[in-house]
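Showing chain A:
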Amino acid sequence: ADMTIGFSQIGSESGWRAAETTVTRQEAESRGIELKFADAQQKQENQIKAIRGFIAQGVDAILLAPVVATGWDEVLEEAKDAEIPVVLLDRTVDAPEDLYLTAVTSDLVHEGRVAGEWLAEEMAGEDCRIVELQGTTGSSPAIDRKKGFEEGIAGQDNLEIVRSQTGDFTRAQGKVVMESFLKAEGGDTICALYAHNDDMAVGAIQAIKEAGLKPGEDIKIVAIDAVPDAHLAIANGEMNATIELTPNMAGPALDALEAYLANGTEPAKWIQTESKLYTAADDNQAVYEEKKNLGY
Partner candidate 1 sequence: MIRSTHLPLLVTLATFVLAFALCASAYPAMLSTRVVANLLTDNAFLGIAAVGMTFVILSGGIDLSIGSVIAFTGVFLAVVLRDTQMHPLMAFALALVIATVFGAIMGALIHYLEMPPFIVTLAGMFLARGAAYVLSTESVPITHEFYDTLQGLYWRDPSGGRFRLIGGVMVLTFLVGIVVAHRTRFGQNVYALGGGEQTARLMGVPLASTTICTYAISGGLAGLSGIVFSLYTSAGYSLATVGVELDAIAAVVIGGTLLTGGYGFVAGTFFGILIMGLIQTYIVFDGTLSSWWTKIVIGGLLFAFILLQKGLTWATQARRRTATGSAAPS
Partner candidate 2 sequence: MTDPVRPVLHARGISKFFPGTIALDDVELRLNPGEVHALLGENGAGKSTLIKCLTGAYQRDAGTLLLDGAPINPASTAASQKLGIGTVYQEVNLLPNLTVAENLFLGRQPLRGGFVSRRRMNAMARETLAGYGLKIDPTEPLTAYSVAVQQVVAIARAVDMSGKVLILDEPTASLDRDEVALLFSVIRQLKARGLAIVFITHFLDQVFEICDRATILRNGRVVGDCALAEVSRREVITMMLGRQLEARVHSKKTGTVGKPLVQVADLGRRGMIEPFSLDIHEGEVVGLAGLLGSGRTETANLIFGAVMPDQGRIRLRGTDITIRTPRDAVAHGFALCPEDRKSEGIVGDLSVRDNIILALQARQGWMRPIPRAKVTEIADRYVRALDIRLASLDTPIRLLSGGNQQKALLARWLATNPAFLILDEPTRGIDVGAHAEIIALIDQLRADGMALLVASSELEELVAYSTRVVVLRDRVQICELTGDQITPDTIVQAIADDPHPHAEPV
């Protein structure tokens, strides 16, 4: 390969992340790029180590999916010193813009807002008590998606978040926490569920079924990510909406990189991916078939 790129991935904590890794690999391969992959096991310090390692190896460019926004200045400066462009994937960082080439991300707050707005529209002024399954406490998707959703339903007096607890982004916790919501609030008083990711929603769907209620009808469910299983649930009428977070961040990133390395074209500082809303109106079965082999 004539080009070597280092990719510092956060880890493999969710299916979505695995899919992102798969897609990145595929994209690199199809362009004939050699990809050096480093899994950081969810630790920022490992990511920093990986980037330093890439610099020491003298790679041509670095892809970074930062686990957290802060704390990259120093190492990005070293990369800049070594004249290695860095492209950020799926999250941005709090660093001076000149330290990285571009960031390919969705807007987490925007995703939450889309979910909130969808629900507001769906309820159309009817009273609705909402329960929320948060992501891992402290993680930026959890914080931003919560914020976005609250913005989305702001000003709607009929909508109220009555309980909000963390489900750690996992199916198992999603189910457990939903169970306790159902008991603490009484199943029939909850009208909607907002989950920060699809996995928790899928777990919650099972809890709702076990409580003898109909997910998607008795309790409206909206979540984020659009993983294959969510499409399946929507197709089955057990879920109402999901907002896509595309795992293909690498495509645009590599496009920008190739252009930059070929003739120095500076890309825009932020390449925003689309946050598409999927509802029952879409052909979810088809999307499911399309997505199920992406490594989710």
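Inclusion criterion for the candidates: all candidates are chains of the complex that A comes from, given by their letters.
One rule holds for everything that comes next: a contact is a pair of C-beta atoms (placed from the backbone, for glycine too) under 8 Å apart; a residue touches a chain by one contact, two chains touch by 3 or more; residues count from 1.
All figures in this text were calculated on a predicted structure; none of them were measured in a lab.
Of the numbered candidates 1 or 2, 1 is the chain that chain A touches in this complex.
Chain A contributes residues 6, 9, 11-12, 18, 21, 35-39, 41-46, 48-50, 52-58, 68-74, 78, 81-82, 94, 136-140, 142-143 to its touches with candidate 1 in the complex.
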